[in-house]
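All protein chains but one are shown in place.
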Amino acid sequence: MSAVAEKVNVKPLADRVLVQAAPAEEKTAFGIIIPDTAKEKPQRGTVVAVGPGKKDEPITVKVGDTILYGKYAGTEITVEGQEYLIMRESDIFAII
Amino acid sequence: MSAVAEKVNVKPLADRVLVQAAPAEEKTAFGIIIPDTAKEKPQRGTVVAVGPGKKDEPITVKVGDTILYGKYAGTEITVEGQEYLIMRESDIFAII
Amino acid sequence: MSAVAEKVNVKPLADRVLVQAAPAEEKTAFGIIIPDTAKEKPQRGTVVAVGPGKKDEPITVKVGDTILYGKYAGTEITVEGQEYLIMRESDIFAII
Amino acid sequence: MSAVAEKVNVKPLADRVLVQAAPAEEKTAFGIIIPDTAKEKPQRGTVVAVGPGKKDEPITVKVGDTILYGKYAGTEITVEGQEYLIMRESDIFAII
Amino acid sequence: MSAVAEKVNVKPLADRVLVQAAPAEEKTAFGIIIPDTAKEKPQRGTVVAVGPGKKDEPITVKVGDTILYGKYAGTEITVEGQEYLIMRESDIFAII
Amino acid sequence: MSAVAEKVNVKPLADRVLVQAAPAEEKTAFGIIIPDTAKEKPQRGTVVAVGPGKKDEPITVKVGDTILYGKYAGTEITVEGQEYLIMRESDIFAII
Partner (left out) sequence: MSAVAEKVNVKPLADRVLVQAAPAEEKTAFGIIIPDTAKEKPQRGTVVAVGPGKKDEPITVKVGDTILYGKYAGTEITVEGQEYLIMRESDIFAII
């Protein structure tokens, strides 16, 4: 998997964000290690698509951003054979 | 079932959307595969009718849009012998 | 029971709507069939009286409209020997 | 008990309404019959006193109105030997 | 205990009201009798001190008002050997 | 312990208030006695530090005020060997 996710034909609604989760084993250039308790489901991913935001609440993250999110954030969906998470932007903690 | 749903004589209220769910076995031109755990109740469908929206919240999806929605979204109703789901637009994740 | 409900001397308050439920066995000109699980309590009815709406939220349905509503919507009341449901307009899904 | 409640020296606060419940056995001129399941605690009553309303929400019902309300609405209070219900106006369904 | 509570050195905050509960046995000039189920904890009392109100919600009751309140309203506090209830004004039903 | 708390190097955020609880046995000049059920954890204390308030909601209590608060209000923290409670101002009932 490259650091930059391929373009996907999905348009999230409102404040939703499509995220490609990082594999659980990965150790990045930034030296981030996923804590033990989260091994099965990583808390780090790459933004693949963003919604238009809600009234008075524009979306902050951009396609390509590497993000940290809550362990139970989002819903898994499979598009073109690739698994993604679709979550609300409020489920995202930080950009790294 | 064709990709374009037939016109149905149902006018959803407020922020509600009438959706024709895709059959669980279907594999579309986009190559989307429904994940295993969702086989019984697909999470993809076609918008058949939309409400007028709520005050300050216009409806974003249009009739004919193919959408992804939550596994437990909406209520099943049967109109003219055809099953549909009627859900709030906030139950819809993305347009594909 | 005719398709058009008789005028009833009840004035719903705020966003409430008085509804005459369709009999469970009925099969209308539109060919709508009530799904099996809802046989005892139909989800279709006719609007008999509407409230004035709430501040900034006018009522959308009109007397005479045939509507679809949630299986557990409203409270049963009996007026002049006839059973009705009194519900909030937000419990109504669509006009058919 | 007459149809018009006697004036009572109680001033409800805000959106509260003082209601004199109709006896469970009563059958009015309008032919309203209380449904079986509600025999012990009637759902019909007469407005005896109303509060001044809340900010931007004036009171709609008037003293003397015959109203329908939810089976579990309000709190029972006894004033001058007479039992009343004190409830919020939002617990009232309709004026009949 | 006199009908008019003595002045107490307590300044309630915001929308809070200090109330001196009427004894459970008392039968007032107005003939109000506390219902059986409430004997242990009367629902009637006298306002002893009021807060300044909240933003856009001034306090309605005044010191000296005889009020009706919910059976579980407020918190008991003891000041100068006298028991009081401190409650929010929204816990008060009516002035009598 | 003196009636006036010593200055503490803690700056509460938003609508939070730092409180030094009165010892359970104490009987003040005002003759306030803590009710039996609250002996272990007094409901009276002295304000030691206040936050800047929230948008449109300035803080009402001042450093040095003796206050009454709910039995379960706040969180215990220890600063410079002294135990305090840090609570929201809405947990405070009254100034005495």
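Just so it is clear, A, B, C, D, E and F label the chains in written order, and each chain counts residues from 1 on its own.
Here is the rule we go by: a contact is a pair of C-beta atoms (placed from the backbone, for glycine too) under 8 Å apart; a residue touches a chain by one contact, two chains touch by 3 or more.
Model, not experiment: these values are computed from the prediction.
What chain F contributes to its contact with the hidden chain is residues 9-14, 16, 18, 49, 51-52, 55, 75-81, 83, 86.
Remark: the residues of chain A touching the chain excluded from display are 30-35, 43, 56-57, 60-61, 68, 70-71, 89-90, 92-96.
Just so we're on the same page, only the chains that are shown with their structure count from here on.
Distance between chain A and chain E, defined via averaged C-alpha coordinates, is recorded as 55 Å. With centres set at the average Cα position, the gap from chain A to chain C is 44 Å. Looking at chain E, no residue sits in touch with two or more other chains.
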